[in-house]
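The next block holds one structure in the form of C-alpha coordinates; read it before the comments.
All protein chains of the complex are present and in place, except for one that has been dropped.
On to chain A.
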Amino acid sequence: MTGRRRARGELEAALLRALWQGEEPLSAQELAGRLPGTTPAVTTVLTALERLRVKGEVVRVGGARGVRFAAARSESEFTGEAMLATLADSGDRTAALLKFAGSLDPEDVAALRRALDPPPEA
(Lines give C-alpha, C1' and ligand atoms only; values in the text may rest on other atoms or scores of the structure.)
Protein backbone atom coordinates (compact mmCIF):
# COMPACT_ATOMS: atom_id res chain seq x y z
CA MET A 1 0.00 0.00 0.00
CA THR A 2 2.63 2.49 1.10
CA GLY A 3 4.94 1.30 -1.67
CA ARG A 4 2.55 2.61 -4.34
CA ARG A 5 1.95 5.94 -2.75
CA ARG A 6 4.45 8.64 -3.57
CA ALA A 7 5.76 10.87 -0.79
CA ARG A 8 4.91 14.54 -1.17
CA GLY A 9 8.49 15.74 -1.69
CA GLU A 10 9.15 12.89 -4.08
CA LEU A 11 6.30 13.92 -6.39
CA GLU A 12 7.49 17.54 -6.39
CA ALA A 13 11.06 16.46 -7.20
CA ALA A 14 9.80 14.19 -10.01
CA LEU A 15 7.72 17.04 -11.46
CA LEU A 16 10.72 19.37 -11.45
CA ARG A 17 12.83 16.72 -13.18
CA ALA A 18 10.15 16.29 -15.84
CA LEU A 19 9.97 20.05 -16.38
CA TRP A 20 13.77 20.31 -16.72
CA GLN A 21 13.78 17.46 -19.24
CA GLY A 22 10.94 18.96 -21.29
CA GLU A 23 11.97 21.55 -23.83
CA GLU A 24 8.86 23.71 -23.47
CA PRO A 25 6.17 24.40 -20.83
CA LEU A 26 4.00 21.37 -20.13
CA SER A 27 0.39 20.94 -19.10
CA ALA A 28 -0.59 18.98 -15.99
CA GLN A 29 -1.86 16.09 -18.15
CA GLU A 30 1.42 15.90 -20.07
CA LEU A 31 3.38 16.05 -16.82
CA ALA A 32 1.34 13.25 -15.25
CA GLY A 33 2.13 11.06 -18.25
CA ARG A 34 5.85 11.78 -18.04
CA LEU A 35 6.24 10.81 -14.40
CA PRO A 36 7.99 7.51 -13.75
CA GLY A 37 6.00 4.70 -12.14
CA THR A 38 2.25 4.88 -11.60
CA THR A 39 0.56 7.84 -13.27
CA PRO A 40 -0.95 10.06 -10.58
CA ALA A 41 -4.31 11.80 -10.91
CA VAL A 42 -4.15 15.15 -12.70
CA THR A 43 -5.62 16.85 -9.62
CA THR A 44 -2.73 15.47 -7.51
CA VAL A 45 -0.27 16.84 -10.05
CA LEU A 46 -2.01 20.22 -10.02
CA THR A 47 -1.87 20.38 -6.21
CA ALA A 48 1.86 19.60 -6.21
CA LEU A 49 2.43 22.17 -8.99
CA GLU A 50 0.59 24.79 -6.94
CA ARG A 51 2.85 24.05 -3.96
CA LEU A 52 5.89 24.43 -6.22
CA ARG A 53 4.49 27.68 -7.61
CA VAL A 54 4.08 29.09 -4.07
CA LYS A 55 7.69 28.09 -3.33
CA GLY A 56 8.76 29.95 -6.46
CA GLU A 57 10.08 26.84 -8.22
CA VAL A 58 7.45 26.74 -10.97
CA VAL A 59 5.78 29.43 -13.08
CA ARG A 60 2.37 29.20 -14.80
CA VAL A 61 2.32 30.00 -18.47
CA GLY A 62 -1.14 30.76 -19.87
CA GLY A 63 -1.51 29.95 -23.55
CA ALA A 64 -4.03 29.18 -26.25
CA ARG A 65 -3.84 25.49 -25.31
CA GLY A 66 -4.58 26.09 -21.62
CA VAL A 67 -2.43 26.57 -18.58
CA ARG A 68 1.08 25.17 -18.79
CA PHE A 69 3.91 25.02 -16.33
CA ALA A 70 7.66 25.67 -16.55
CA ALA A 71 10.49 25.45 -14.04
CA ALA A 72 11.35 28.87 -12.64
CA ARG A 73 15.02 28.03 -12.37
CA SER A 74 17.35 25.78 -14.30
CA GLU A 75 18.37 22.48 -12.81
CA SER A 76 21.87 23.70 -11.92
CA GLU A 77 20.50 26.83 -10.26
CA PHE A 78 18.13 24.70 -8.23
CA THR A 79 20.74 22.17 -7.06
CA GLY A 80 23.19 24.96 -6.21
CA GLU A 81 20.60 26.65 -4.01
CA ALA A 82 19.64 23.32 -2.39
CA MET A 83 23.28 22.49 -1.61
CA LEU A 84 23.80 25.91 -0.15
CA ALA A 85 20.71 25.58 2.03
CA THR A 86 21.90 22.18 3.25
CA LEU A 87 25.27 23.62 4.22
CA ALA A 88 23.90 26.81 5.72
CA ASP A 89 21.12 25.18 7.73
CA SER A 90 22.78 21.99 8.93
CA GLY A 91 23.92 21.77 12.52
CA ASP A 92 27.58 22.05 11.69
CA ARG A 93 28.92 20.59 14.90
CA THR A 94 28.22 17.22 13.38
CA ALA A 95 30.10 17.66 10.16
CA ALA A 96 33.44 19.42 10.64
CA LEU A 97 32.22 22.57 8.96
CA LEU A 98 33.11 25.73 10.86
CA LYS A 99 30.47 28.28 9.96
CA PHE A 100 30.37 31.96 10.73
CA ALA A 101 26.61 31.89 11.35
CA GLY A 102 24.08 29.67 13.01
CA SER A 103 25.88 26.77 14.61
CA LEU A 104 25.49 27.31 18.33
CA ASP A 105 23.51 25.21 20.75
CA PRO A 106 20.46 27.06 22.18
CA GLU A 107 21.66 26.29 25.71
CA ASP A 108 24.98 28.01 25.01
CA VAL A 109 23.24 30.99 23.45
CA ALA A 110 21.16 31.29 26.63
CA ALA A 111 24.31 31.13 28.80
CA LEU A 112 25.98 33.81 26.71
CA ARG A 113 22.84 35.96 26.95
CA ARG A 114 22.82 35.59 30.74
CA ALA A 115 26.51 36.49 30.93
CA LEU A 116 25.86 39.68 28.98
CA ASP A 117 22.56 40.34 30.70
CA PRO A 118 23.26 43.13 33.19
CA PRO A 119 24.01 46.14 31.02
CA PRO A 120 27.46 47.67 31.51
CA GLU A 121 27.66 50.59 33.92
CA ALA A 122 27.45 53.75 31.89
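In this text, a residue touches a chain if its C-beta (ideal position, glycine included) is under 8 Å from a C-beta of that chain, and two chains touch if they have at least 3 such contacts; residues count from 1.
Operating definition for what follows: contacts and distances are computed from a predicted model.
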{"item": "Among \"M48 family metalloprotease\", \"Polar amino acid transport system permease protein\", \"Na+/H+ antiporter subunit C\" or \"Acetolactate synthase\", UniProt-listed name of the chain not shown", "value": "\"M48 family metalloprotease\""}
{"item": "Touching residues on chain A - with respect to the absent chain", "value": "76, 79-81, 83-88, 90, 92-105, 107-109, 111-113, 115-116, 120"}
